[in-house]
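Take this structure first; my questions come after.
We show some of the complex, not the whole, and keep each chain where it was.
So that you can tell them apart, the chains are marked A, B and C in the order they are listed, and the count of residues begins at 1 in each.
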Amino acid sequence: ACGDNGGSDQAGGSTDKKPKIGVILPDSKSSARWETADRKYLEAAFKAAGVDSDIQNAQDDKNAFGTIADQMITNGVTVLMIVNLDSGTGKAVLDKAKSQGVATIDYDRLTLGGSAQYYVSFDNEAVGKLQGEGLVKCLTDKGVKNPAIAYLNGSPTDNNATLFKNGYDSVLKPKFDSKEYTKAADDSVPGWDNAQAATIFEQQLTKAGGKIDGVLSANDGLGNAAISVLKKNKLNGKVPVTGQDATVEGLQNILVGDQCMTVYKAVKKEADAAAELAIGLAKGEKKNTGQTVKDPEGGRDVPAVLLEPKAIYKENVKDVVDDGYVTKDELCKDAYAKLCADAGIS
Amino acid sequence: MTTTAVKKEGPAAVTPAPTVGSHLHNYWARVRGGDIGALPAVGMLVALCIGFSIARPVFLTAGNFANLFTQGAAITLIAMGLVFVLLLGEIDLSAGFASGVCAAILANVVTVLGYPWYVAVLAAIATGLVIGLLLGLLVAKVGIPSFVVTLAAFLAFQGIALMLMKEGANISIRDDVLLAIANRNLPPVVGWLLAALAVAGYAAVQLRRHWQRTARGLLTDPIAVVLTRIGALALILGVAVYILNLERSRNVLFASLKGVPIVVPIIAVLLIVWAFVLQRTSYGRHVYAVGGNREAARRAGINVDRIRISVFVICSGMAAVGGIVAASRLNSVDPNTGGSSVLLYAVGAAVIGGTSLFGGKGRVLDAVLGGAVIAVIDNGMGLMGYSSGVKYVVTGVVLLGAAAIDALSRRRAAATGTR
Amino acid sequence: MSATPLLELRGIDKSFGPVQVLRDVAFTAHAGEVTALVGDNGAGKSTLVKCVSGIYPTDAGEFLYDGQPVSIHGPRDAAALGIEVVYQDLALCDNLDIVQNMFLGREKRTGIVLDEPTMEQLAAETLAGLSVRTVKSLRQHVSSLSGGQRQTVAIAKAVLWNSKLVILDEPTAALGVAQTAQVLELVRRLADNGLAVVLISHNMNDVFAVSDRIAALYLGQMVAQVKTTDITHSQVVELITAGRSGSLGLPADPAPGSNGNGAEPADPTPGAVR
């Protein structure tokens, strides 16, 4: 659906050209959502509006990120939507686009000091906060006294991991300070790599002499790694584990009871909102979002659409399916059919 | 033409049959001369273990000992295959992602398509073999340098893994047999049985060889040395099995946890098989020859292309096995399986163990020892509780320190002129 | 010697890029005879040998083996025909020991397992027959051998097998007095046993001592192939250094380099950089 108008766009004014929207996604490894959900929903929205689009993924490579942006501008996009890998790179791209008269949107991640027209996102700190609260809830349900908590943070080089951590720290740190909870371990997982996460968690468990009562893991993949180790020690289900992204695997773990909760971000809503704004920009319209976010670095109030992430427990797994984010076929395969039925998923 | 009288069968019989004393003396002279085999790698391991035990006493527990095996298994298996490629002076950058692709096939076949576990395992290994065949053909027949071929494969396999995962979703593995591979243990009795079998087999091979050589009047190690070796193996295996058969559950009420992890016999069998292939078959001999001097091997009538292709097949096949173990350990496969540092660690394991990147020098045991070094470092560092930045730095420094032990103990080799 | 020669080459041409090294070379080797191949440094002797053993493809020319035209595409083809070669550059694997090198490519096995004891015994016997006295152990890597010891291993490797044609490229260059005698005796013995032997050597004494025929290469051209009894020491030297001697060799003068570039007897001329 793209590239069919390339080549001839050297000369100035772009108003009479067919609008074309470029989207740069960050990677496919920190979370599956970018390729499995965002791409799908955005493509659908653009198609419905009849605008051309070019969606690419930088694969966690900042150099590639810059290159893709160059290429999209060269390719003649009129609106550029980015999920930055970090604010610095993001800013470089946004500035370059601006100097070429290309409108820009920050998607999911705000580029500090940037120049995007809009910001559409879930609040990453809020995600972390939900995780922290979820863990507290599960521990309370289990009635554990003075629980020992292990952190499995995201990649140390990923700024979002830091934001998530800020979120759950805001919930849990007071409890550590008041000695209500104990922090048993706190490690980051390089590159969100699940295999390394398993080793890291196994060592956390060894170091704590087996006394870990709750795992705050930053996403479902890391959570599953922790669960695999717990299973090996026959502790699965006894130690609550958190997650994020509402992956099929994560939801299944929740249904079985091995995982306590995940955070679901209604990507479709986010994608639809962003697509609407982008299509508007492409057609030269300016929309009012009714909300702004302050860019602490640039000191600018960025018009924003902010969506609420949602905590998912066993009780409301159904909501994710109802949203169409995962299908019943995927989730309720084989052994999970009965569990699905129990959870009211039909 | 001076025709000097040359005695045909000289004082060959005069050469004294070695005694235990002279054997030890010769061994010590060899060690001082720099021909030290596996000693430095073992030295590294011991030094690391002592260091970590002092820093974190929990390192020395039975539970942690058992963890070591499962943590290091996948990388060790991949490294074992890489030894073959390195022996030819080639490199396979794609081994990591090849294991990822094979794991993805496994997961798809068993979870998505719902076939039984053995079909999935066969499919995964078959995929590995096909991948290896492809790489080998490109290297040997088309003549592209293996670095470039496998760099291209490194990229392509990442893409294939993503596509097999529908662009990024994980696939869970729920099959009990597959999960058992990296997560369950042998019943204690079976552990003892296997250990006894291993010792008996080793004894049989060693004694048979001894008698055969003695019968032919060839130089051989004294029987006492042979018996000592057998005894040493029995002791090591005995202690290891004993420790692994200790109860290591955090809470016996919940569940009992003891026995030799299932990956251990898997690694052991593969180690024996590949060591046999390299040391005792003409195929293995040819691998060394091609790695040592490709032109000489060609002139000796060895089908060099076939050897070159075969090592890639073995390497990717072993990568598949590694991928299966990794998938079992994580209970799932994701697009990053076999990614990040897996490849570097696997090559590093082989090299740390003593395999040369220039070909012609290396053993499968190197991969296991090197893999153990890396697993111990990883394991120990996990107990230290550093922040990620510090952890990286300390890991690097520890690795360097371990390698320095090796390098310094090998320096004598250079000093005495042996290479 | 009216019988068909075991090996016959006709019209062999070989160039490396722009440099023609062999031109229209004819050569025969008869069973039961030692044929000495002589020529100056760089005349093309080793190149010719490598063409015969399939290491280099030829640009043109015919191979007849036992009267039958054959084509040799690699060392394996040559070995299959019963051709064994001791190369001037020895071609041993430095990372293997003496026994392993000697049996390389043709290991003795019982089942699939290498039969080390047998190989060790055979190797010891062969080496003993070559007067090697200073090798400490057959399990020594060849990288630690002296020049002469390496050469002996290479020779031993080639004569271990039942072959029909043995080619030795300067086999005694690094050998001591006793060892040289032993190798020359071996060469003679091989020929007397009915094999065809080709011996390359710069030592005219050796050549005259063992050979039945002498073939002389001069700047890539075969200038003469005659019976050893029909030629004198100094004639051979003349053939080697000047390409002709009396009626033998190249036709009298008109500038030796008349039929092509590249092969004239030029002192090394400074070449263009790059």
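What we mean here is this: contacts are C-beta pairs under 8 Å (C-beta built on N, C-alpha and C of every residue); 3 or more make two chains touch, one makes a residue touch a chain.
Everything numeric in this text was worked out from a predicted model, so none of it was measured.
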Write down the full complex's copy numbers per chain kind, following the labels used for the displayed chains.
A x1, B x2, C x2
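Methods note: only the chains that are shown with their structure count from here on.
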Line, ring, star, complete or other: which one describes how these chains touch?
line
Whose Cα centre is nearest the centre of all Cα atoms in view?
B
Quick one: report the Å distance separating chain A from chain C, using the average Cα coordinate of each chain.
72
Using mean CA coordinates as chain centres, what's the chain B-chain C distance in Å?
43
With chain centres defined as C-alpha means, what is the inter-centre distance between chain A and chain B in Å?
39
Multi-chain contacts only, two chains or more: what residues does chain C have there?
none
Chain C to chain B touching residues, read off their complex
53, 55, 74-76, 79, 85, 87, 91-96, 100, 104-107, 109, 112-114, 117, 120-121, 124, 128-129, 131, 133, 143-144, 177-178, 181-182, 184, 205, 209
Provide the residue numbers of chain B that touch chain A in the complex, in ascending order.
56, 58, 61, 63-64, 67, 70-71, 74, 111, 114, 162, 165-172, 174, 179, 183, 249-251, 254-255, 257, 326, 329-332, 334-337, 339-342, 378-379, 381-383, 385, 387-389, 391
Listed in rising order, chain B residues that touch chain C in their complex are 1-4, 6, 8-10, 12, 212-213, 216, 218, 280-282, 285-286, 288-289, 291-293, 295-303, 360-361, 418-419
